[in-house]
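Taken from a larger complex, these chains appear in their original positions, while the remainder are omitted.
First chain written, first letter: the chains are A and B, and each begins at residue 1.
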Amino acid sequence: MITLSSDFGSPYPAAMKGVVLERARTDVQLIDVSHEFSRGDVRSTAFWLREVLPYFPPAVHLVVVDPGVGTDRNALVIRAGEHALVGPDNGVLVPPARRLLETDRNDTLEYYVIDDADAASSTFHGRDVFAPAAADVHETGIDALEAVSSLTAVNREEIVDLALPEATIDADRATGEVLVVDDFGNVITNVPGEFLEGRDRLRADGEEVPVGETFASVPAGQRLATVGSHGNVELDVNDGRGDEAFGLTVGDEVRLERD
Amino acid sequence: MITLSSDFGSPYPAAMKGVVLERARTDVQLIDVSHEFSRGDVRSTAFWLREVLPYFPPAVHLVVVDPGVGTDRNALVIRAGEHALVGPDNGVLVPPARRLLETDRNDTLEYYVIDDADAASSTFHGRDVFAPAAADVHETGIDALEAVSSLTAVNREEIVDLALPEATIDADRATGEVLVVDDFGNVITNVPGEFLEGRDRLRADGEEVPVGETFASVPAGQRLATVGSHGNVELDVNDGRGDEAFGLTVGDEVRLERD
């Protein structure tokens, strides 16, 4: 199985699919994760993939959110237990790789660079570099990356690291950040859901907001704080858009207080 | 085969796919119906699924348009002949289930609730309740739902019913409703196509409109009434948007007259 993630919209992902299907000798199941990731946004893509990929069975995950395409950034394969991630060396693969490793209870990530990546087109490495590498990894097997002739093992220090920002919690105050806004307008922060435990209201940037277990715990159109499906504090509106009601967007600081 | 339908946009559907693929022991083909159903709109989703699902071979249909997620609404599986539908108990499964039954010429629907659905997350039952149930139904077999340990059979009276509204026809006058507006801007009413039979014009809310067998039966930019691919009267514009030309949106009343 190969999953595909990008910020390409349409129809560029189809060229990647064609390359994989043409190159893979065996039948391979292709699953689209999303091609609507926020354009060039390495961090929000890393967040989503960290939350979504661990639900998949062992797979090769092809990830192309690559604002530096054509520069001398490396092209990477990371092995995370029974999974492999293929994409640019800009940090986007790192948070999901770490989470996949926890899930698989293995101990270390393995890193490989894709050789001769700059011999390809300068503008579409998804098609010309990453898709062929994903097919090769799939065909050779995730447990045998050292046997893929186009890969060279590298150390962790040689790749670009990325850690999603963590919230600061000081007694009953949390200072965090908006990681992403989802398609529903839910504002997903990096404050762990435990911060809300046992509380039925909090103050978000000074304003009182009820805490609910579900959107429907407040009337339609009203604001609430809840623990989202990823385990973080979300600022939402039942049957409405939290980002508009709270005036928050990706990267904004969020200050939460509980009594 | 498992089809997936939701109002999730992107990337939440991928988590459902991961869960299904991880949980299904056998190979399972996943087919997206749409993840762009109108947000929280149970009725228009029910219409589209009623029109589209009967074209599929026997399959498990996972449907998550669920404005009441996290409330005490039940989680359902309905068996309709050789098909099964999995989703919230808000009526969305009922019109397609009835239509699938007609298609399969079986006589009754079977209803099951998914046990312990409220033990899961409060905000993402698509991932935590419905996707696992769809995988279980797929693995056990649609003809053996009574053997799925997490399901309990219930009677028809215990589930939420939903019937799409029917038009009233009185001689040469039809009073109906806009069921949906499609991506092309075509206004799909609930007036049966037979109402147009043998006519070459009608009056829609008092204005004369030509009846055409195809969009191209009028010049580009002009209005027409036609019988859509679902068999209902549509109000369209050739190479344009019917909803804008007629000033109509979902739920609006439509009065049609023929001579």
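Note that a contact is a pair of C-beta atoms (placed from the backbone, for glycine too) under 8 Å apart; a residue touches a chain by one contact, two chains touch by 3 or more.
What you see is a predicted model, and the numbers here were worked out from it, not measured in a lab.
**Q** Total copies in the full assembly, please; the file places 2 of them.
**A** In total, this homomeric complex is built from 3 copies.
Throughout what follows, only the chains that are shown with their structure count from here on.
**Q** Spell out the residues on subunit A that touch subunit B in their complex, using ranges where they run on.
**A** 1, 3, 5, 29, 31-37, 48, 51-57, 182-184, 213-217, 226-229, 234, 239
**Q** Please output the residues of subunit B touching subunit A within their complex, sorted ascending.
**A** Answer in residue numbers: 8-12, 14-15, 17-19, 21-22, 27, 30, 39-40, 67-71, 121-124, 127-128.
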